[in-house]
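We show some of the complex, not the whole, and keep each chain where it was.
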């Protein structure tokens, strides 16, 4: 039914909308994974990492909103439902139950690493098709890589 | 491995932890569904409902955090991962793609109604086992029922 008149050609729009949908799924899942560990972490560094994880959650929620609204802006309906996220996320499975603090840091290093790798591919893929979307991906990547550094430094 | 010394008997703990886990799944899904519609809504009432949906998201996120941390507090690891949410939520399936504003309101009426019914059962189920948890469920129910009223009034 409804069509937003997109400023992009059809081919460009296909490239860009796939990248946006992929990023949305990764970012929603990142927010769920970080919350999961925020609730289940135990160990001497509990409080420090418990707080740090909520900063990742806040980042992931803000970025997912930016990405989804960018898709709508280009006329492509975004999909962030639980089942879509469960089947399409680039983050590996997280185990249930309590998590030792050292393992918690490791899980975040891996999860952020996986999302960053895919996000950099999206930066490359969208530069020509839509520099506006690319600029959004660059800013998100910068922020995720900073979180990545901090968790790596934490387990050094 | 790790055990928080629970102030509850084993039987009470079983009752309460099932209620908490169920509530967590419902609330996380509610936050995802409300965001999904926030992004996909179209129609003359777009802006008004777009804003209203973000208030539901904020409520659902706050309540899910309260519920999950209550579970941890009682020594039961909460599970809020995407797959668990996708398979266990009490909210019916939401369709993908653009949503007319009238349908958006209807979807929220249904989703909130489903969660409220289950939440009221949890209020009854936990009163004897743990009045502290029951008090949390009562507060959440009051808040969800207020959102429910507003969306019903909206489509009157």
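Going in written order, the chains are labelled A and B, and every chain counts its residues from 1.
Everything that follows uses one rule, which is that a contact is a pair of C-beta atoms (placed from the backbone, for glycine too) under 8 Å apart; a residue touches a chain by one contact, two chains touch by 3 or more.
For clarity, every value in this text was computed on a predicted model and none was experimentally measured.
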Homomeric complex, total chain copies (2 given): 12
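In the analysis below, only the chains that are shown with their structure count from here on.
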Turn needed to bring chain A onto chain B - CA fit, degrees, nearest 5: 180
Computed distance of Cα centres, chain B from chain A, in Å: 23
Touching residues on chain B, where the partner in the complex is chain A: 1-2, 28-29, 32-33, 35-36, 39-40, 42, 65, 68-69, 71-72, 77-86, 89, 93-94, 96-98
